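Take a look at the following structure, please.
Excluded from the complex is one protein chain; the other protein chains are retained at their positions.
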Amino acid sequence: MSEILLNNQVIVYLVSESILFVLMLIALLPTIKIVIKWKFYSFSQEQFALEKRAYLVATIVDFIFVVKFFLLIYFVFTIDALSILVPGAMCAAGVVSANDYGMPLLFFKLLILFVMLLWMTLHRYDLEAKEYPFMRYKSWLFIAIFVLVVVEMLLEIGYFTHIDTRRVVSCCSALFGQLEGANPLPFGLDMLKMIIRFYLLYFVNIVALIARYRALTMTSSILFLIISYYSVVYFFGTYVYELPTHKCPFCMMQKEYYFIGYLVWGSLFGGVSISLVWAIMGSLFGIDKSIYRNISVLFISIFVLICTSYVVVYYFRNGVFL
Amino acid sequence: MITIEALQRYFDGGDERFYALKDIDLHIGRGECVVLKGVSGSGKTTLLGIIGGLDKPSSGKVMVDGEPISKLPDLHLSNFRAQKIGIIFQHYNLMDHLTSRENILVPLIPVANDMHRVEEMTDAAMKLASISHKADMQTSRLSGGEKQRVAIARAVVSDPDIILCDEPTANLDRENSLKFIESIQMLHQLGKTVVIATHDPLFDDLPFKSRVVHLEDGRLV
Amino acid sequence: MIREFYLLVMVLSLFLSAIIAHYSLFDRLEATNSQLELSRVVKMPLLALSVGYLESQKLFDDDSNTIYPQMQEIDRMDFVYEK
Partner (left out) sequence: MRSSPFLYFFTLQFFREYKNHLATTVISIALIFLLSAVLFISSSIKYSIDISLGAQADFVVERVRGGKKVDLPIEWIDTLLETRGVQKVTTRVHGRYFFEDKREWALIVGIDFMDEQSNRALEKLVESVDLEKFLFSSNMLVGDGVQRYLKEHFYPKGYNFLTPDGKYKKVSIFGTIPNSLNLMSNNMIIMPQELAKEILGIKKSMVTDLTLNVPNDNLWDSISDKIASLYYDIRVLTKREMQKAYENMYNYKSGVFLMLFLITMATFVLILYQRYSMVFSSQRRNIGLLRAVGWSIRDILKLKLYESLMVVLVSYVIGVSLAYLYVFVFDSPVLIDMFLGGENLDHKIKLIPVVDFGVLSSIFLIYTVAFIASVLIPTWSIAVTDPKEAML
């Protein structure tokens, strides 16, 4: 047995995930039934029973969403704590890259939360409509979520059982540092161009949200997410650490930096995913609620504000940029 | 106000199908008072339940205020019950661990946003049912007549258009029954639509305008 | 009923504030410094952590059998696990 599996937090994490998985299984059965047998205008007992079962599915999804959200934070926190056991790792970045399952796992976690958010939005409007118009879409979406969760579960098992505590992993400075002049930035941008694009995309995104341009919102959100990731890792992060060579998406979640990373990434992912949910809901189902746009604008602005203020504060304190 | 067309309610038990209600067509106008009569097991309670959105028909159409309620999703049906329907149950159905006042405000909880408003409406309902003096007493310690009045107050607290009564006088003595009829008269005068399911002969001749409908083995006679 | 709720909240916050008070009033610096200094002196990590082979014996240390004082306790296994 790997000594990773002895760690209390890993045990708690895996057990919680398994409980959620069992709940997913419980919810899967009625969902499949709904896909096959749902006839809203039927008066049969079966149909009434299905309508009740749908509530079980909804309750379970709500619960799983809330727990998964906290488990994501807990997961990052846990792998951060594991860096003691993995040689060479200074923070979560090293532990995540300890094997090939780590990064996909993290990606799947975010994806699942996003799809669940979509599901919950759909469910909300489904309940408020008079004939459960989205029930079938919801059920298919749930089955998709289930498949994603199965993959996540497999990745998780693979990840935690394949961390080799004798092999040295690279720490964040090796993973994200510039290696021999190779440009790590996407689309062949340089730093200044990327930062300009960062603010430009922010502006476009906000305008698109306010003016209700759905397609534009979708594209600009996704681009903004990508550019933001690189900007935070390679530019804003260095101001958080106050060290031009320290480039890491994970270290900022540590206590030394007042856990600011959780806020930074939380507001970014929250804002972008809510704006995407708004755009998708609008274009596929004709649901358009301004609260989604408002929250999204708020989150994205908070994100940009935090990033900017680190640079500004640094400049005012030291009189130079890094 | 209430329109029922070709309503059926049956239960599938084994091979046989048991009909609780069969081919019911009924129209009840706004402000009308209708007494459903019939022996026990004739389907009065089931019909009442379907009108109030408590039970679902097996087929047919039930319209209240022009809206079909027979196939509403739960959220809407509950909303409908909360806003349009007030029910007085046969056994009063009070929550014994609560006081009268707390029992009365129960229907307001899911629809109201403000506690002050809830309290105002509760006070008004208690006044209407003249039970204000027992407001803070546990309902398990009330007498039958008082319980009945709490039940009335609860039925009217959200100011519904329709009041449904299920065997309201089954557990009351004659004196209290007469008092109950007085309160029904008052509600009728307030313009509520009242539907009473009962086999009590007292309701045969109400002191105000009413219509008596007979049910027998799930059919209107 | 609201009163009970406030009472409960009060009891809970009393608990919490007692703990927070104890936690924040604890002189952590002093405690960690003296532990640091002791380990500088002895150049060894923590020591009151015996996990030795005699452990089982000491945990149930009522070792004399009153009827047969000479009899060996079965949990004295040190001759087996010679170190």
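Chains: A, B and C, in written order; residue numbering restarts at 1 for each.
Just so we're on the same page, a residue touches a chain if its C-beta (ideal position, glycine included) is under 8 Å from a C-beta of that chain, and two chains touch if they have at least 3 such contacts.
Predicted model, so just to flag it, every value in this text is computed and none were measured.
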item: Partner chains on view for the chain not depicted; value: A, B, C
item: Residue of B:Val111, B:Ala170 or B:Leu190 in touch with the missing chain, whole complex considered; value: B:Val111
item: Given A:Lys52, A:Arg167 or A:Lys193, the one touching the chain that is not displayed; value: A:Lys52
item: Missing-partner contacts on chain A, residue numbers; value: 3, 6-9, 11-13, 15-16, 19-20, 22-23, 26, 52, 55-56, 59-60, 63, 67, 70-71, 74, 77-78, 81, 84-85, 87, 127, 165
item: In chain B, positions touching the absent partner; value: 45, 48-49, 52-55, 74-75, 77-79, 81-83, 85, 87, 89-90, 93, 95, 97-98, 102, 105-116, 118, 154, 158, 166
item: For chain C, the residues touching the chain missing from this view; value: 1-2, 4-5, 8, 12, 15-16, 18-19, 22-23, 26, 28, 31-32, 34-52, 54-59, 61, 63, 83
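By our rule, only the chains that are shown with their structure count from here on.
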item: Chain A and chain C, separation of their C-alpha mean positions in angstrom; value: 42
item: Centroid distance [mean C-alpha coordinates] between chain C and chain B, Å; value: 66
item: Mean-CA-position distance for chain B and chain A (Å); value: 50
item: Residue numbers on chain B that touch chain A, as the complex places them; value: 12, 56-59, 70-76
item: Touch list for chain A against partner chain B, complex; value: 40-41, 43, 45, 48, 51, 55, 127-132
